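For this view, one protein chain was removed and the others were kept in their places.
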Amino acid sequence: MKAFLNIVSRDLRLALRQKSDLTMAVLFFILTAMLFPFGLGPEPNLLARIAPGIIWVTALLAVLLSLERLFLADYEDGSLEQLILSSTSLEVAVLAKVLAHWLTTGLPLILAAPLIALLFNMDSDAMTILLIAMILGTPSLSLIGAIAATLTLGARRGGVLIPLLVLPLYIPTLIFGVGAIDAAMNSLEAGAVIANARPHLLLLGAILLVSLLITPLAGAAALRQSVE
Amino acid sequence: MEQITNFLSMGNYGAYIWTAYLLTAAVMLGLLVTTLQRLRKNKAELAEFQTIQNSTKQSGHKEETARP
Partner (left out) sequence: MSVFHRFANPNRFLKLTNQVLPWVSGLTVISLAVGLYMSFFTSPPDYQQGESVRIMYIHVPSAWMAMFVYTSIAIASVCSLIWRHPLADLAAKASAPIGAGFTFLALATGSLWGKPMWGAWWVWDARLTSVLILFFLYLGHMALMHAFEEQERGNKAAAVLAIVGFVNIPIIKFSVDWWNTLHQPASVMRADGPSIDPSMLWPLMIMGVAFKLFYIVVLLIRIKSELIEAKLRKYRRAVVDKAH
């Protein structure tokens, strides 16, 4: 547990020192989302209808951009090798790295999402569900992405490989993330919002649990191979 | 003749059915042909290496016997 917190705080300190990395994902998220009203026209009803999809797709791409540096610095400066030789369990270390990654990319995205939702005329019910869905969904994005980040360490064209490996695995999260908000927006009575979105949110939770289970195992296996 | 055109038209679904079958044949044949080509290429290269190795072995052998 102590090793876990050590890794998290170390990564957070490193991220805070390099503020450009920290802000890049959020800036990318806001800027790309802002392109859509220009591309599709500023009709408020249309924008409100497509907002869930735009927010999720751009959030997904923002996370994707940040994945390459998740393990690369540690791999290049040799601290990964030290970690493997140390007594810390690699599974725990992977989870710690993922938590730090989520705190520096996923969490800022969640905080920025209401702003975009406002710009796209989303109503408050849908916005609540959007936030719940993102709280359940973005950790899965970090977890699944970590597998691809560990697998491509030391690969030629690693940066190009990550999207190919990760995007197919992101599709379920995208489907249910958007589905939850769509269900909320389509419910006519005020009380039915949560009930309608519930199955989608439960499935997002299931994806989170499965990736919480798989990522430490797969990530640790991949890290061990990367330094062999 | 009419029988043949009837068969080919497949109740007006001919275009879809024949495209599907031709595509399948193309992919499966493609897999088989590229696989066989690679095997032949590899076999040829291996044979080349082995003849080189045999000749160098023989010449090396001669050198050794010639030395004393």
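Brief remarks on what is shown
Per-chain residue numbering starts at 1, and chain names A and B are given in the order in which the chains are listed.
Please note the rule applied: a residue touches a chain if its C-beta (ideal position, glycine included) is under 8 Å from a C-beta of that chain, and two chains touch if they have at least 3 such contacts.
What you are looking at is a predicted structure, and each value in this text was computed from that prediction instead of being measured.
Subunit B meets the missing chain through residues 10-11, 13, 16-17, 19-21, 23-24, 27-28, 30-32, 35-36, 38-39, 42-43, 45-46, 49, 53. Listed here are the subunit A residues that touch the chain not shown: 147, 151-152, 154-158, 161, 164-165, 167-169, 171-172, 175, 210, 214, 218, 221-222, 225-226, 228.
As a convention for this text, only the chains that are shown with their structure count from here on.
Averaged C-alpha coordinates give centres for subunit A and subunit B that are 45 Å from one another.
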